[in-house]
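Working notes, structure below.
Note that one protein chain of the assembly has been removed; the remaining protein chains are unaltered in position.
After this line comes chain A, so read on.
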């Protein structure tokens, strides 16, 4: 796979002295869905705005499809579609006309059939001649996506596509994103909903205070960083951990009724079998056991907290 978007040493400081991006390096592969995860004010929107040309970088290089976004902005921007966070639409215009306008603005010749196709793929075909102010919030979001797709971009940026959107519509939006991926569009979305990244992303980048803390394959990240826990219910509560078990990473919970063993899934051996043997030898009787894996959320919170 080749990088379709490449960001090198990107910095952005404002006149106020605030440094929104502190040396971002990022390679986005063609055809992937990358979720940029981070708390509010982390720099997600600034990063996207800078790649799309809305914000001017203070230093650093960005290329899209191999084109420099400053010097070859026409070629670079033609490849990009942007769905902003806010619902910014001309209220009195029809859906069809705003989408046509977007297509023209990006230099593509008028093609009503293509526009109709895009509207259909977003279930907006019956709203084509409706005025935007007549649409519901969810429909307006779809219009924003239709506008971003009007010039058939290869890279689509979705800035918080599901912020303030109800559960059903969010699932809907995820389906739209999955469809686009099938069509070969590279998708970068920002979100602060961890479940969103977990549900649809191929890779997850965690951004906080203008820096990328980590960027990794989602499954790999969870496997590597995800700690697993074994919880063992004891027949009789224990007051202390027996000396024979001291070399395990153990804690007691629920007044000594539950013994919790934290282990690493990366290791060849989890140590569960020997632990259970050692427990029996130490005279601890178990009534039940279960395992638990930490979610992306735990990882995320851990990372951001460490960075604070």
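The criterion applied here is as follows: a residue touches a chain if its C-beta (ideal position, glycine included) is under 8 Å from a C-beta of that chain, and two chains touch if they have at least 3 such contacts; residues count from 1.
Going forward, contacts and distances are computed from a predicted model.
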Write down which listed name, "Isoquinoline 1-oxidoreductase subunit beta", "Phosphoribosylformylglycinamidine synthase subunit PurQ", "Transport permease protein" or "histidine kinase", is the UniProt protein name of the chain that is not shown.
"Transport permease protein"
Touch with the missing chain holds, among A:93, A:202 or A:264, for A:93
Write down which of A:102, A:162, A:191 or A:208 is the residue touching the left-out chain.
A:102
Absent chain, residues of chain A that touch it:
14, 52-56, 73-78, 80, 82, 84, 86, 88-93, 97, 100-110, 147
